[in-house]
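The following block contains the structure, expressed as structure tokens.
Of the protein chains in this complex, one is absent; all others appear in place.
Moving on to chain A:
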């Protein structure tokens, strides 16, 4: 039998699970021989309350390895995460939601209660509809990364995480060695041409395509930041590259920081301000600066904007 393994997803989109599948043919021996999957809602039918649903307390089987994706946004997520921690010897937070809050933590930048009320009062919702409260898990005050709630043994960010790195983490655990993971920035691994500080003093929005010759390798294209685009390569952890260049750059599109900060506890917003300033670029030219934290808004990084004084006076 393989190593008992449990998978769970919290406030997630299933992209991390698809990334696991994207390991491809190499995944087949991993899930049929090396691992023994004992719990994984997306793939198999183990139930929290017994197979006939008669139990009263949530139960996940004991496992050596636990993999959890998604951030923590409601009380059920907390319960599932705590049960995973209790039952798994090694607990891995997979994907940027689990490690840094991810996109759903953009909600941390607003008043959650007012926003939720608004969601049930749109153009098409029935008049008088309110936020559901029956038999649905109550929300927390904000979105948390997993390590804000329980001890996490290993973190592998990415939106989605790189299938090759997921495989490396699993295989390294099986072999009893530390995983080999990149510790650099997207920029450090980007093959685009850098010609040094130029005439760029502001950054532009991505409403025109980058300059490049179609079909030529990425190494022939000038750095997108040097082309004047806001690119978060300098402040983002490397790891997305699958075919040489960072994924977005390979599509000729600037980086938006989906692997989170280079150092686990880094601040992508502050780091980006510094990176732009040191290149002589006016930080005020960035439209919607808060969205630089769009992938790393947990850990108290992104908070609601304080009410303006004129609103208090009115």
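FYI, a contact is a pair of C-beta atoms (placed from the backbone, for glycine too) under 8 Å apart; a residue touches a chain by one contact, two chains touch by 3 or more; residues count from 1.
We take it that contacts and distances are computed from a predicted model.
**Student:** Just by its UniProt name, which of "F420-non-reducing hydrogenase large subunit", "Recombination protein RecR", "Phosphate import ATP-binding protein PstB" or "Protein FixC" is the chain not shown in this complex?
**Tutor:** Going by its UniProt entry, the chain not pictured is "F420-non-reducing hydrogenase large subunit".
**Student:** Looking beyond the chains shown, say which of A:17, A:83, A:226 or A:271 touches the absent one.
**Tutor:** Going through A:17, A:83, A:226 or A:271 one by one, A:17 is the residue touching the chain not shown.
**Student:** Where the complex has a chain not shown, which of A:66, A:160, A:234 or A:260 is the residue touching it?
**Tutor:** A:160
**Student:** Return the single residue from A:125, A:201 or A:219 that touches the missing chain.
**Tutor:** Per the contact definition at the top, the residue touching the missing chain is A:125.
**Student:** Given the full complex, what residues of chain A touch the hidden partner chain?
**Tutor:** Counting only chain A, the missing chain is touched by 9, 11-19, 21-22, 24-25, 27-28, 31-32, 37, 41-49, 51-55, 73-74, 76, 102-104, 106-107, 109-110, 112, 115-116, 118-120, 122-126, 129-130, 132-137, 139, 159-160, 205-210, 212, 214-215, 242-243, 247-253, 256, 258, 287-288, 290-291, 294.
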